[in-house]
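In this view, the complex is presented without one of its protein chains, the others remaining in place.
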Amino acid sequence: MSARKHKLINRPEDILGEMLEGFCAAYGDVARLTDNGLVVRAQPKAAGKVGLVIGNGSGHEPAMIGWIGEGLFDVNIAGEIFTAPGPERIVDGIRAADCGGGVLVCVSHHAGDLLNAELALELCEAEGITDVEMVVLYDDISSAPKGRESERRGTAGLFFVWKMLGAFCEGDGDLAAAKALAEKVRDNTRSLAMSLSSCASPITGEVMFEMPEDEMEIGMGLHGEMGMGRQKALGADATIDLMLPPILEDLPFAAGDEVLVLLNNSGSMTLMELFILYRRAAEALAEAGIRVYGSWIGPYATTQEMAGFALSLCRVDVEMKALWDAPANGAYMKQA
Amino acid sequence: MSARKHKLINRPEDILGEMLEGFCAAYGDVARLTDNGLVVRAQPKAAGKVGLVIGNGSGHEPAMIGWIGEGLFDVNIAGEIFTAPGPERIVDGIRAADCGGGVLVCVSHHAGDLLNAELALELCEAEGITDVEMVVLYDDISSAPKGRESERRGTAGLFFVWKMLGAFCEGDGDLAAAKALAEKVRDNTRSLAMSLSSCASPITGEVMFEMPEDEMEIGMGLHGEMGMGRQKALGADATIDLMLPPILEDLPFAAGDEVLVLLNNSGSMTLMELFILYRRAAEALAEAGIRVYGSWIGPYATTQEMAGFALSLCRVDVEMKALWDAPANGAYMKQA
Amino acid sequence: MSHIGSAEVAELIAAVARRVGEGRERLNRLDAKLGDGDHGTSISAAFALAVEQIAVLDQPEPAEIWLATAKALMNGMGGASGALFGTLFLKGVAPARGKGALTKLDVEAMWRAGLDGVKARGKAGVGDKTMVDALQPAVDAFAASDDFSGAWPAAAEAARAGAEASAAMIARQGRAKFLGERSIGHQDAGATTIALMFEAVQMWWETRE
Partner (left out) sequence: MSHIGSAEVAELIAAVARRVGEGRERLNRLDAKLGDGDHGTSISAAFALAVEQIAVLDQPEPAEIWLATAKALMNGMGGASGALFGTLFLKGVAPARGKGALTKLDVEAMWRAGLDGVKARGKAGVGDKTMVDALQPAVDAFAASDDFSGAWPAAAEAARAGAEASAAMIARQGRAKFLGERSIGHQDAGATTIALMFEAVQMWWETRE
């Protein structure tokens, strides 16, 4: 199955800048584009709070520009398509996020994001910028076995971290507490993704990988990285029955647990399909005695127009539920 | 370019029921599935208000189940994929929406929706159900020329009607006033859609129409109906420059007007592309002296995984802006 | 036979349901050329539903069988075609009301009322590439014959010819209208269903006689 190669862009080299301009023109009440290309909150948070910043490759919209706003991130440093921004831009972002309570640099674990954040922190040290911490986040069970969690990739389930951490950093917690909270949410979150199709790179105009019609890949990464292997494409219930058990076993999630559920659309999956998939997931969770506290179904972290989805679960306690329910006002994440 | 034919469903004949079950399981705080297959508000509105109901074919999710909730619709009667529900189900929906202030049946203008609503109103009359009105809504400038607006199709731009009408019907206006408001919004709304790809029917598993790679159709309907014809696929700015002028001329929108802008994702368009498209639209509107009051970019009314978008404009006055800004709480339309 | 009673009317609907069911894939393929490819699936399911709902009627009059068919088509099928095929039967209910057995003139009045209803509701005339292109000639041919034995074959033949003629037309109603000239060369699915309907009735009539 061939992917759509023609993208509605102008020149590949202008994608990043034009996309950020368009986004900020549309959502100026929430987010603002700075002269040095950062997307920052239209209304900065109060002095003394912990600033939250993340750098990441683009091409995953609404992630992460869509999560800039009250109760969410302060600053997003968007890199080129599928490419982490370099260290100097991250330092710019750290400066912009600083409102006196220190800055937490979030890293969704991929080599580029991690290496550039490390370099940025070295630069900060060299320039005497203190009170900066980095937290490395991951959730994808397909990318490394149990016991080697810290080698795993960061994928759509980090959504739970962003939401709760964002809410936390509206409060009076300090930098160390914010980092601990992020790690707590991460350590209670597990995800697994699949895809039925490839997608085209808007830079090269070429299909990113081959995916034969009627096959699917379980464990697909956010940039089309291969996972646990190909197999014949299944129906909705069978797909959930294949993907949910390894997620449950990994944490493990157990009877009596309360969870949040995310079904992330990686691009061109229809909501029609996602609702049918959710139906079986909810049924299977109920069978396992696991209570669903809340659910989100939609495109949160996409891989261009790839036809796939990720199933993410986050086990929550009282603290996490309160953070989950707290208000948020990003362009693509609104909660009253 | 071939479309993805494998959908993550179980059996085609179970799509509608399973999709509604999954949706209502995920969003039980907002919407509820009745025993007779209607999607209704979890919390009914106060007695004496005008009830709002719409029937439509499915396959366009989040439309219309995603707009059930406070400040939006009371009842959605979802038909089979791309097929309007029959008259008896619409009558069920009218009964469910009735809370004493009469019921307005909204019709997004397509033959099936209109004919079945007409039949339903005849049934209501025969059964002595009074205080029911129908309003026929359309916005697609490609489907009939200026002067024959009432022959046009209803497409993504009706989103503006749903939002403002929903807010209106939370207030004390009566049925006639609600209908008049719906017509006012409709008469200030114009849309034009395009697509770069076809999509597959989840019922037949076949591609719905052929679309050669590197071509695009301007004036594409919500079910893949052909519009003003094929041409070579253009870049983002050139596409907006082709589509915006006929929209502006049609109403016409003029310097000094204030408008709402919707860029509707028909399925597998990326947000990256939509932001780049929006950038040019915003620029061109500014050049024309038209002020943007608010913008929405995302999937509101989809055509399965079709790679296209609609550009919709709605001219607003003080009353409409207030209704636009009013709170709403549908699963896929939240406003504080 | 100069009259048909409830048993015959029920058999007639059952014969139609079988024939349309056999034509399911062909109708889907025709609809795929001009529409969304589901006509065979939905019309055959709706007629099957009609047969089921007729079976549970308690000693029905012909009019009640016609009404049950109308409702099954409208509510079981949905869409414009459900409304139109439903209307075809719904409008035939009034002329049959109160009659235990139907003469050829009764049935003629039922078809005529149905045809008028379809045209009024759907705004399609002959030449617009819809079910009307088979239905109108069929009803006219039925009317032009003196008795059932002449009327059924004449209607079947006229419906078949009308359906075939639709291939050369430009669609002006239904989903296909947006195809414009690109609709030329494909036979209309709804017209083909009408042809199958009358063909089924004629075959059923032959085995009865």
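Labels for the chains are A, B and C, by order of writing; each one numbers its residues from 1.
Going forward, a contact is a pair of C-beta atoms (placed from the backbone, for glycine too) under 8 Å apart; a residue touches a chain by one contact, two chains touch by 3 or more.
Values in this document were obtained by computation on a predicted structure and should not be read as measured data.
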item: Touched by the hidden chain, restricted to displayed chains; value: A
item: Full-complex contact with the absent chain, from A:D14, A:E118, A:D187 or A:E215; value: A:E118
item: Residue among A:G51, A:G71, A:P85 or A:G267 touching the omitted chain; value: A:P85
item: Contacting the left-out chain in the complete assembly, out of A:Q43, A:S150 or A:T204; value: A:T204
item: Interface with the undisplayed chain - residues on chain A; value: 57, 79-89, 110-112, 115-116, 118-119, 143, 201, 203-204, 206, 208, 221, 223-227
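Everything below uses one rule, namely that only the chains that are shown with their structure count from here on.
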item: Chain C reached from chain A - shortest hop count over touching chains; value: 2
item: Furthest chain, CA centroid comparison against chain B; value: C
item: Top chain pair, ranked by how many C-beta pairs fall in contact; value: A-B
item: Between chain C and chain A, distance of the C-alpha-averaged centres to the nearest whole Å; value: 55
item: Length of the line joining the C-alpha centres of chain B and chain C, rounded to whole Å; value: 33
